[in-house]
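Questions regarding the structure given below will be posed in turn.
Excluded from the complex is one protein chain; the other protein chains are retained at their positions.
Coming up: subunit A.
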Amino acid sequence: MALVSWPAWRALASSGQLGLGGCGAPRRGAYEWGVRSTRKPEPPPLDRVYEIPGLEPITYAGKMHFTPGLARPVFPPWDPGWTHPKFYRSPPIHEQPLYKDQACYIFHQRCRLLEGVKQALWLTKAKLIEGLPEKVLSLAGDPRNHIENQDERVLNVISHARLWHSTEDIPKRETYCPVIVDNLIQLCKSQILKHPSLARRIYTKNHTLSATWNRESLLLRIRGSRGAQLSAKDPLPPIASREEVEATKDHTLETFYPISPTIDLQECHVYDAKDETGFQKDSPYPHSHTLYFLERANLRPHRFQPDQLQAKMILFAFGSALAQARLLYGNDSKVLEQPIVVQSVGTDGRLFQFLVLQLNTTDLDSNEGIKNLVWVDSDQLLYQHFWCLPVIKKKVVVEPVGPTGFQPETFRKFLALYLHGAV
């Protein structure tokens, strides 16, 4: 079109019928019509007579039609007398019933903290310990806790999730990630033969958590859907002894000046500072045991980085423990006699992050005093890669179909976290 000359193009365009020219082109192009926007035109400005104070403008409102000499009437906005839910206009933020002057910084499940784990530790007043606690590691290493043919069954689980469960040739992460976690939990559940107390648990999805706390004059809140959670009838026993808990008094929280600790949190003035565990008060399974976070997005930029995922896990585990503590011991800020332990597992189908959090205190206002404890085991690969189709070079199968670089240790830790509290 660019090379055709103007008269020739006009001839081509106008050779067609009315409205559309030849080849479906409009008779006059965008250059002549202007780009047709669907935006409403602006209302005309008010008459100058309205700017003169004390003067009553004479309008043509009573005459019910436009008259050139009279002013344009200004009518009050129409009130239909009833509200249609589709056309509801919410009142401005200052007039909303839950408006508060103090800003609340909310962490929800899509918040990616800039400083990652450091920021999460500051927000939850916790001390980080690398690696899982010895109690859990001993459960992982104990051969009595292993399932028969454990490695073979885990490899079957991986193959099922990555290849077999779908009719497609190469299933996407959105399908295989939840399948692999469900199957691993199913595999762990088969240990119910040896440990009958595993039956006192329930696996639920899609309920929301809400917890609020103060941290050095900042009001922080966690609110969001937790993904999947394993709840139990009995609470998890505390891991760190009283001496270790007392020793955290000497630990100083790492700050990251000049970055504010509330970066990447959503600032909100309209909130309701209520705590919610996601269950009714007298639920038969009141104690959260493990939270499972799945990074299911197909595209890498949509998934959380391991650091951000660990921060999210810390904050949600903390929120869960805090809501539980407030329910059991009331809203006062104090050091807990019986610390509350919550575990967490985050994965994208291949890389696993394990976390154990012990809530020692709900006195979170100051930076001194007893801190909470967080054990993190990060970046555990379950398998290096999975070939859905065999790699054939020069008619020789170089890589067969199946997982490569399988690490059985990761599943042992997964199983240990599952069995913790029931063994």
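Going forward, a contact is a pair of C-beta atoms (placed from the backbone, for glycine too) under 8 Å apart; a residue touches a chain by one contact, two chains touch by 3 or more; residues count from 1.
Simple rule for what comes next: contacts and distances are computed from a predicted model.
S.K.: What name does the UniProt record list for the absent chain among "Mitochondrial ribosomal protein S30", "CDK-activating kinase assembly factor MAT1", "Dolichol-phosphate mannosyltransferase subunit 3" or "Origin recognition complex subunit 1"?
M.R.: Result for the unshown chain: "Mitochondrial ribosomal protein S30".
S.K.: Which of these, A:138, A:186, A:384 or A:404, touches the one chain of the complex that we don't see?
M.R.: Per the contact definition at the top, the residue touching the missing chain is A:186.
S.K.: Of the residues listed, A:38, A:90 or A:167, which one is in contact with the missing chain?
M.R.: Of all options in A:38, A:90 or A:167, contact with the hidden chain holds for A:167.
S.K.: For review purposes, identify every residue of subunit A that touches the missing chain, sorted by number.
M.R.: 153, 156, 159-160, 163-167, 182-183, 186, 189-190, 192-193, 196, 198-199, 202-210, 225, 276, 278-280, 282-285, 401
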